[in-house]
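This is the structure, below, for whatever I ask next.
All protein chains of the complex are present and in place, except for one that has been dropped.
Chain nomenclature is as follows: A and B, assigned in order of appearance, with residue numbering initiated at 1 for each chain independently.
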Amino acid sequence: MHLAYPAVLSALLFCTGLYGVLARRNAILVLMSVELMLNAVNLNLVAFDVWLSRAARDTLHSGQALTLFTITIAAAEIGIGLAIVLAVYRNRGTSDIDKLRDTAEGPGTEGPGSSAAEKAEATA
Amino acid sequence: MSLAPTVSLAAGHPGFLSPTGVEIAFLLVGLVTFGAALVTVTTRQLVHAALWLVVSLGGLAVEYLLLTAEFIAWVQVLIYVGSVVVLLLFGLMLTKAPIGRSPDADSGNRWAALTVAVAAAVALVWVVVDAFRTTWIDLNGPAAGSTRVTGESLFRNWVLPFEALSVLLLAALVGAIVLSRKAKAESNPPHVNSRGVTESSPSVTDSGIHPVEQEGAR
Partner (left out) sequence: MTTTTLAVLVPLLPFLGAAAGLLLGRTAPRFVRPLAVLPPLASLVLAALVAVRQGGDQAITAHTELTPTGSVPIELALHIDGFAALVAILVAFVAACVQIYSTGYLRDDPRYPSYAALVSLFTSAMLLVVYSGDLIVLLVGWEVMGICSYFLVGHYWETPEARAASLKAFLVTKLGDVPFLIGLFALATDAGSFRITRVLGAVASGNLHHPTVVALLLLAGVAGKSAQFPLHTWLPDAMAGPTPVSALIHAATMVAAGVYFVARLLPVFEASQAAMLVLAVMAAVTMVGSGLAALAQDDIKRVLAYSTIGQLGYMTGALAVGDRGAAVFHLLSHGAFKALLFLAAGVIIHAAGTNSLAAMSRMHGLRDRVPDAYWTMTVALLALAAIPPFSGFFSKESVLGAAEHVVDGHPDHAPCAAGWIVLVAGLLTALLTAAYATRLWLLAFRGRGAEAPDHGRQPLTMTVVLWVLAVPSLAFGGLAYRALPGWFDGRDLTPTLLTSILGTGLALVGGLLTYGAWQRTTQLAARVPLGAVAAHPEQDAGLVEAEAIATHAPAYGDIAYAPDPADPSRLLLGPLRRHAAVGFHLDAVYAALFVRPVQAGASLVRFLDREVVETYVQGAAGLPRLLGAAVRRAQTGNVQTYVSALLAGTVVLAVAVVLVATGA
C-alpha cells in the first residue's frame, strides 16, 4: 500500500479537526474536534510504524506504543476537559467559547454596553 | 525533493493507477471517515455531531485493521467509540445543549477558521505527497500490530513510560475530582464517568483484547 494514502487521510482529518476547533462555538464540539485531530495523529503514527517495522528500520514498535499512550492521554484529556467545561457551565451558565471574554480589553475600547452585558451574564 | 531519495526504499512498486484491493478498501473507508469528520465539524445539530464522530472514529478503526494494527483498532473501538463519545454525549446533556438544529453552532470565526484550515491542509498534503509519493508499505507477512507483538513490545521496551503514564492517569483522576468537587448532585455523573474512562484504558491494555488475532488481513 502506498504510504501516501494514510498520510494524506491523516492530514485531511487533522485539518478538519482544526477547522472544528477554530469554528465551533460549543466547547464540547471543540473537544470533539480535538479528538479528531488526535486521531489523525494516531493514524499517522500507526501507518509509519507499519512501514518502518516492515522495512526493518524500527524493531521497537514505537509508533504503536505511542499510539496507545496518545489514546490514554486523550482519554484523560477528555475527562479533564469535560470537567472544566462543566465547571464553567455551572459558574457562567454557558459553554459557548466566544462568550468567555474575560481577557478582552476593558470598556474603554470595546463597547461598554456589550462588556456590561457580558458581566451581567457572567454573574448570573 | 530532498526527502524523496531517503524514503523511496521500495523501488519498482506499483503505480497509483493500478491500486491493489487493500488500497481500494482503504480509499473507500477513508472517504467515509473524512466525510463523517466533515459532517461532525459542520453539522448544526449538536447530538448529531457526536454520532457522526462515532462514524468517523469507527472508520479509523477499520483503517487500523487495514494497516494490520489489530490491537490498536480494538482499543480505538473500545475507548473512543465506547466511552469517549458516550462521555461527550453526557457532557452535551449536562450543559443543556439544545436538541435539534441550533442556528448558532458556529462562531463568527468561521471564515478565518476555514482559511486557516484549508491553507494548512494544502500545505500538509503538498508536503506529504511530495515526500512519500514513492514509498510503499509491504503489508504481506505477519501482522505488524497483533496483540502478541504489541504486548511484547510494550512490556519489554516501554515499561517505564507505561508506568509513568499510570501516574499521569492518577493525576488526571485527582484533577477531575478536584475540578468538580464543589459540584452539587448534578455534576457528579461526568466526574464518575471520567474516572471510569481513565481507569478503563489501562485495564483495556492489560486484559481486554483477544478476539483480534484472526483479523490479520494481509
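Heads up, the rule we're going with is that contacts are C-beta pairs under 8 Å (C-beta built on N, C-alpha and C of every residue); 3 or more make two chains touch, one makes a residue touch a chain.
Everything numeric in this text was worked out from a predicted model, so none of it was measured.
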{"item": "Candidates B:25, B:116 or B:129 - the one touching the absent chain", "value": "B:116"}
{"item": "Residue in contact with the excluded chain [from B:107, B:146 or B:180]", "value": "B:107"}
{"item": "Hidden partner interface residues of chain B, rising order", "value": "1-2, 107, 109, 112-113, 115-116, 119-120, 123, 127"}
{"item": "Residues of chain A (touch criterion as defined above) contacting the omitted chain", "value": "18, 21-23, 97-98, 100-105, 109"}
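Keep this in mind: only the chains that are shown with their structure count from here on.
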{"item": "Complex interface listing, chain A residues touching chain B", "value": "1-9, 11-29, 31-33, 35-36, 39, 42-43, 46-47, 49-51, 53-55, 60-62, 64-65, 67-69, 71-80, 82-87, 89-90, 95-98"}
{"item": "For the chain B and chain A complex, residues of the former touching the latter", "value": "9, 13, 16, 20, 22-23, 26-27, 30, 33-34, 37-38, 40-41, 46, 49-50, 53, 56-57, 60, 63-64, 66-69, 71-72, 75-76, 79-80, 83-84, 87-88, 90-92, 94-95, 97, 104-110, 112-114, 116-118, 120-121, 124-125, 128-129, 132-133, 135-139, 141, 144-145, 149-150, 153-154, 157-158, 161-162, 165, 168-169, 172-173, 175-176, 179-180, 183, 187, 190-191, 193-195, 197-198, 200-202, 205"}
